[in-house]
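Below is one structure, written out as structure tokens; comments come after it.
With one protein chain removed, the remaining protein chains of the complex are shown where they sit.
On to chain A.
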Amino acid sequence: MEVGRLPLSASQRGKLISAGYTTLASLSSISPSDLARDLQVPESEAFEMLKVAKLGCGLEQPDKHTAIVNGAQTAWDILNEERLLPRITTSCADLDKILGGGINCKEVTEIGGVPGIGKTQLGIQLAVNVQIPVDCGGLGGKAVYIDTEGSFMVERALQIAEASVVNWSSYSELLRKESQACQVEIQPTDILEKIYYFRICTSTEQIALINYLDQFISEHKDVKIVIIDSVTFHFRQDFEDFALRNRLLGGMALKLMNLGKKYNLAVVIFNQVTTKCTEGSFQLSLALGDSWSHCCTNRVILYWNGDERNAYIDKSPSLRSASASFSVTSGGIRNSASKHKRIRVM
């Protein structure tokens, strides 16, 4: 590996190269004080540089004592971990079924659809459902709701919270008949208190918040879901330079993915749709372009199928393409009432 690829500042890199240290091998056996003399830099700086070089080495030269490749996990371990992963229900059994039990923690799920299909509704529902008490089979976590469009309605959140409280308490009553231990006393206002709401007004604020989330969540460890409604709005306007836009979006997606892994939480991103002209005919597709579509682990598209709302798994490494219907009721997202065959595998 070349010195040029190390994450060093440009002047440090320049000094290294001009002093003849072009490969990592040349740095591997030198002491900090020798390097400091050669480069004419303070010893502490030389020490830092060597530390960076050693990290760079670590990536290439495996440490044979601990694992075959540093930082790797075997597929078997990952499988065991995945089995234990908690999922957040959508309150619609059919939708949960095609999602493999709900929205997965540690993953980034993108959900897109036409205006009025129920994206914000689903977002509020998830922010409430993440709080389902552990006794009732939930996560008992808190939610971060990032509103970029101003479409979050407090009244609606209250309606959904009220309906959910009724559901949970009837569920816990069922449990109580079997064992006396379970007791759930939750008020709708308690639910609303556990949703942290951020209102974002520019793309810069959006980037800043994603950077800051790491710190925020380390202070609020019980946050189990981050919802961004929508990622698109600010990035769709006032961006002339599309290459820059894609770089920023890519960086943001990477940070969100790391966040999900680090704190074991689910990330749900909403996206808008746009019309795309392919082969002379117009088609709907999710906004932000092709390079963005690689950024998320799962992609779900909500669409109208006749007079029903449907969800379709467009992309997922582990789930098969399937669609299921759902409906939006006064209490939130629920199963579709129709008698049609509900799940269709494509």
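FYI, a contact is a pair of C-beta atoms (placed from the backbone, for glycine too) under 8 Å apart; a residue touches a chain by one contact, two chains touch by 3 or more; residues count from 1.
The working rule: contacts and distances are computed from a predicted model.
Missing chain, UniProt protein name: "Putative ATP diphosphatase", from among "Small ribosomal subunit protein mS29", "Putative ATP diphosphatase", "Geranylgeranyl transferase type-2 subunit alpha" or "Glycosylphosphatidylinositol anchor biosynthesis protein 11". Note that of A:Leu8, A:Ala53, A:Leu288 or A:Ala324, the residue touching the chain absent from this view is A:Leu8.
For the options A:Gly4, A:Pro42, A:Gly116 or A:Gly137, the residue in contact with the chain missing from this view is A:Gly116. Annotation for chain A: contacts to the undisplayed chain at residues 7-12, 48, 52, 114-116, 120-121, 144-145, 149-151, 153-159, 189, 192-205, 207-212, 214-216, 230, 232-234, 236-238, 244, 247-248, 251, 272-275, 278, 281-285, 301, 303-308, 312, 314, 321, 328-330, 346.
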